[in-house]
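Right after this comes chain A.
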Amino acid sequence: MSRAEHPPASLAPAGEPTGTAGGHPVLDDKGIRRALMRIAHEIVERNEDAESVYLVAIPNGGVPLARQLARNLREISGVEPMVGVLDTTLYRDDLQTTSERPALRATEMPSAVDERVVILVDDVVKTGRTIRAAMDALMDFGRPRMVQVVGLVDRGHRELPIKLDYVGKNVPTNPGEVVRLQGRAGGLEPPLEVVVVPAAAEGRP
Partner candidate 1 sequence: MIGRDLLGIEDLERVDIERILDTAERMREIGQREVKKVPTLRGRTIVNLFFESSTRTRASFEIAGKRLSADVINFSPSTSSLKKQESILDTARTLDAMDLDAVIVRHAVAGVPKRIADELEAPVINAGDGAHEHPTQALLDLLTVRQEKGRIDGLTVAIVGDILHSRVARSNIYGFSKLGAEVRVAAPPTMLPAAVETLGVKAFTSLREALDGADVVMALRIQSERLTGSYFPSVREYSATFGLDRGKLRYAKDGAIVMHPGPVNRGVELSPDLADHRPSVILDQVRNGVAIRMAVLYLFAGRRRRPGLVAEAPKGGSAA
Partner candidate 2 sequence: MTRVLIRGGRLLDPASGLDEVGDLLVEDGRIAAAGGQLDGRAAEVIEAAGAWVAPGFVDLHTHLREPGQEYKEDIASGGRAAAAGGFTTIACMANTQPVNDDPATTDFILDRARQDSPVRVYPVAAATRGLEGKVMTEMVALVGAGAVAFSDDGRTIMDAGVMRRVLAYSRLVGAPVIAHCEDRCLVGEGVVNEGPCSTRLGLPGNPAIAETVMVERDILLAELTGAHLHVAHVSVAGAVEAIRRARERGVNVTAEVTPHHLALTDEETLGFDTHTKVAPPLRSAADVAACRAGLVDGTLDAIATDHAPHAVHEKDQEFTVAPPGMIGLETAVAVVLDLVREGLLSPLELVRRLSTNPARILRRPGGSLARGEPADVVIVDPDRRWTYDPAKGFSKSRNSPWAGKALQGRAIATLVAGRTVYDADRGVLVP
């Protein structure tokens, strides 16, 4: 599914814009790796029972981050936690107001969530609505013992009472700017970086 083009006569998905339309980096690949290693240590520190940890990535950005975190945790504690992917699109609270339907992403939950310590992993957290949707989705899968949240970048502007348990970097922004994780050639292949793009340059409504 091409996300860079929006063919005029079709059900154009309202996905996030991709591309390399400028923007300045606030976190480079080395910075991301260091942050993820530090977060892994923090996770081990807070959760004695390493076996109960279940990383659940919110696609698309959360996926490479969760996988790296899993590798880091294995390095540190010897235990590699399971990684699930949970698309939150169907739980969004803004579907009633938009007329365009966002494209759905894969959901793969290899393990049950009951009694697990689920650690949601997202790349950029702003309003907190995505995390709220992820928690609603998680509840439909079962009853976790505890839910914690990793945000690589916290850019503020919460609209809901959502707090992050683990933060890579706090990045103050204007609400109109776009902050995203991107890899080589617009995808999510390493090297990764987090960029801030002014709203006008993106051409977003």
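What to note about this one:
Note that in this section a contact is a pair of C-beta atoms (placed from the backbone, for glycine too) under 8 Å apart; a residue touches a chain by one contact, two chains touch by 3 or more; residues count from 1.
Criterion applied: all candidates are chains of the complex that A comes from, given by their letters.
Predicted model, so just to flag it, every value in this text is computed and none were measured.
Chain contacts in this complex place chain A in touch with candidate 1, from the set 1 or 2.
Interface residues of chain A facing candidate 1 in the complex, by the touch rule stated above, are 1, 7, 9-13, 87, 90-92, 95-96, 99-101, 103-108, 136-137, 140-142.
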